[in-house]
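For this depiction, one protein chain was excluded, whereas all remaining protein chains were kept in their positions.
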Amino acid sequence: MSFPWAKQYQPTSAVGKWMDERLPLPRFIFGALGPGYPTPKNLNAFYNFGVLAGVALVIQIITGVVLAMHFAADTRVAFDSVEHIMRDVNGGWMIRYMHAVGASFFFGVVYIHIFRGLYYGSYKPPREMIWMLGLVIFLLMMATAFMGYVLVWGQMSFWGAQVITGLFSAFPVVGTHIQTLLLGGYSPDNATLNRFFSLHYLLPFVIFGVIVLHVWALHIPGSNNPTGLDVKTEADTVPFHPYYTAKDFVGLGIYLIVFSAFVFFMPNSLGEPDNYIPANPLSTPAHIVPEWYFWPFYAILRAFTTDFLGVPAKLWGVLAMFASILLLFLLPWLDQSPVRSNNYRPVSRILFWVFVAVGLLLGVCGGKPAEEPWVRLSQILTAYYFAHFLIILPIVSKLEKTKPLPGSISEAVLAKYGKGGAAPVAQPAE
Amino acid sequence: MIRLGALAVGLLFVINVLWGAIAPREDAAPDMAKQLHKHPKHVEWTHNGPGNLGIFGTFDRGQLQRGFQVYKEVCSACHSINRVAFRNLADLGFSEAQIKAIAAEYEVAAIDANGEPTTRKATPADKFPLVYANEAAARAAQNGANPPDLSLMTKARPDGTNYVYSLLTGYSDDVPKGWTKPDTSYYNPYFHSINIAMPPPLSADGQVTYSDGTPATVDQYAKDVAVFLTWTAEPKLENRKETGVAAILFLIIMTGLGYLSYRKVWADIKKPA
């Protein structure tokens, strides 16, 4: 951390001093999440979602480790072992529902976190690396969630595995070989289930590692804020602890209330009933859909219905689906505006909300069967998705006339609340 | 360079997908099954609590026992509930002796002293046995149909409890014009493909004799067995809701205290001039 006014860790006890000289872990935490991390004082509630995503991952890891104590990765008994958890393991139903609902909530939180970053320009210099590491986390999450869903070995698990690995068969020449390699056979079977279990257990810890990098990269420039302005003086910041720890605690409480409402009162509302039918390799469910958090990408996949330039529609769909995520890595260079926050970018702000609407509608289309009018709607929305990032944003960000920026974060806060001379003093209230 | 490349790729995808959007559509043949298909009827269940909200509410033990009776006397001829153990019947209010007696009515697979497959009387620790040893045996006995296990049925269908009730009471002889129905099937608009191989299982009032004075009607049988199958699919439903109410009350107080703390912490920053 490079802010000269950042508080320095002072061990208060002999033990603390002894520890600090040998393993300065308390010093590290003090600087990362404690009073030693000066944070812009104007962060709003959307900035809670980073910490919440971390909490969601921890919930998934803890409940997942517990479930793995009872789960059996064998196609003959996998479904039975899940039902054994639901029926006979002490409190097993709660742990499994927390894990299943928790996956959905993890994605929900991360989506809000991503859109917050998009709105306030958190991907822009000097925070490109934070943004890209975040996208790596997002990709790892998708892989982990997909493989976890297969473990239950219900109908949607089986046909999800079949369809998603089938995406790779779209590639010419090597495609079917890749699919066979991924499945360890010609259809999802024991080999598939076992490798997915192994990787599903591994990847969350990889995600955890990338989160450490993500947070490390965050601490180089410090947090962005709703004005998008750089921190200039101590008056712009407050120490992370106790100010944001207190705020995150409230955010966590609200999150857990909503989470509990789903876990205890509608635990199956986010899932598909078909996955309570054991996998049957001879019968496909009438309407295969992935979990809701994949719907926008599923809609993009299905939007390509015509062969184009001699390339089959199936391959276009797969390429577009991968491209729709990978193009986000280029976003820091596609957006050329010198201003970060959309609060001061009138045209971009409208485009942002249009994009939110398009994303949500793509999600709706992805959850519907491949019928009109959903196919045509998803084609128009997909066109906008690509146009937004690759055509409109680069041009608009160049031409847009931005609103005047406040002189500093403090000035913006004062202007907003209409109060004069807020104390820059930021003493931890202990 | 990046932006030029992005522009090119963007145009490629956009033109491609819009080309698909303006491509003429073949008129899809109207799917008659879809038009005939009906969503489940809406019923107020005690286990969904006031307003059918699903927050409070417990199973009616008498209804669960009646539902089990309907299952046992009607459904169990073809359908198993293989994920339920006899010991679980304690949840329905049966005593240990009653459970032992019920279990003893069923035979489960065993190995005799000579290593030959045999059967023995079930004990409370056993699960309800399968009706057919495997799918092929079921299809052979059932005219090609495979009666599914019912343990998870209410969770394996959208709006499951209502679905079971609607399906059982939804048979009709009134086959619409233009709809083809093989003679071996029955017309039921609540079934996803309309033609169902299962003959109406609950056909007449009085088919099952209730001992608790509840009206012995087809409608009542269907409701009772739907609730019973809700329990077989989600035996921890009551436990789940109780835990949920306690957890949320706790969290509301915790969050309230946290909010007061937050206000105190931020008081210096947010105080007026």
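Order as written gives the chain letters A and B; numbering starts at 1 within each chain.
Keep in mind that, in the parts below, contacts are C-beta pairs under 8 Å (C-beta built on N, C-alpha and C of every residue); 3 or more make two chains touch, one makes a residue touch a chain.
FYI, contacts and distances are computed from a predicted model.
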| item | value |
| --- | --- |
| Per UniProt, the name of the complex member that is left out, chosen from "Ubiquinol-cytochrome c reductase iron-sulfur subunit", "OmpR/PhoB-type domain-containing protein", "Sarcosine oxidase subunit alpha" or "Intradiol ring-cleavage dioxygenase" | "Ubiquinol-cytochrome c reductase iron-sulfur subunit" |
| Residue touching the undisplayed chain, where the options are B:H39, B:R61 or B:K264 | B:K264 |
| Chain not shown, touching residues in subunit B | 85, 87, 124-125, 250-251, 253-254, 257-258, 260-261, 263-267, 270-272 |
| Absent-chain interface as seen on subunit A, which is shown | 62, 66, 69-70, 84, 87-92, 94-95, 249, 417-419, 429-430 |
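Methods note: only the chains that are shown with their structure count from here on.
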| item | value |
| --- | --- |
| Interchain centroid distance [CA atoms averaged], subunit A/subunit B, Å | 32 |
| Residues of subunit B touching subunit A in the complex | 2-3, 6-7, 9-11, 13-14, 16-21, 23, 25, 28, 54-55, 83, 88, 148, 151-152, 155-158, 160, 192, 233, 235-236, 239-241, 243-245, 247-248, 251-252, 254-255, 258-259, 261-262, 264-273 |
| For the subunit A and subunit B complex, residues of the former touching the latter | 41, 80, 83, 86-87, 93-94, 97, 238, 242-243, 246-247, 249-250, 252-254, 256-257, 260-261, 263-268, 273-274, 276-277, 286, 303-306, 308-309, 313, 316, 320, 323, 327, 330, 333-334, 336, 371-372, 376, 379-380, 382-383, 386-387, 389-391, 394, 417, 419-423, 425-427, 429 |
